[in-house]
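Scroll down for the structure; my scribbles are underneath it.
Missing here is one protein chain; the remaining ones are kept as they sit in the complex.
After this line comes subunit A, so read on.
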Amino acid sequence: MSVSVRIPTILRTYTNGAAEVAGEGSTLRDVLAKLDADYPGIGARILDDSGKIRRFVNVYVGDEDVRFADGLDTATPAGVQVSVIPAVAGGC
């Protein structure tokens, strides 16, 4: 499935400054693997050494925080937007 991936400012050094890049895969896991193949090194910024989403990263598929869905197994239907967002933003 082809999807779009929104890249946060601090990871745009990997994407030559692009805020949004094309992605591919039927689950978030596949999309992130393809992203790392296209932009080597970016995967390790999003996933930790054991392959889990880092503690301070939020990933959304569409409007859903994947921690409320199926995590890395969350389905990524064609055309959906995947957003990677640093978790430390915000708060009161």
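Rule of thumb we're sticking to: contacts are C-beta pairs under 8 Å (C-beta built on N, C-alpha and C of every residue); 3 or more make two chains touch, one makes a residue touch a chain; residues count from 1.
Just so it is clear, contacts and distances are computed from a predicted model.
From the set "Cytochrome bd-I ubiquinol oxidase subunit CydA", "Threonine synthase", "Rod shape-determining protein MreD" or "Heme ABC transporter ATP-binding protein", the protein name that UniProt assigns to the chain left out of the figure is "Threonine synthase". Residue positions on subunit A in contact with the hidden chain: 6, 8-10, 12-13, 19, 41, 45, 54-58, 60, 63, 65, 67-68, 83, 85-92, in rising order.
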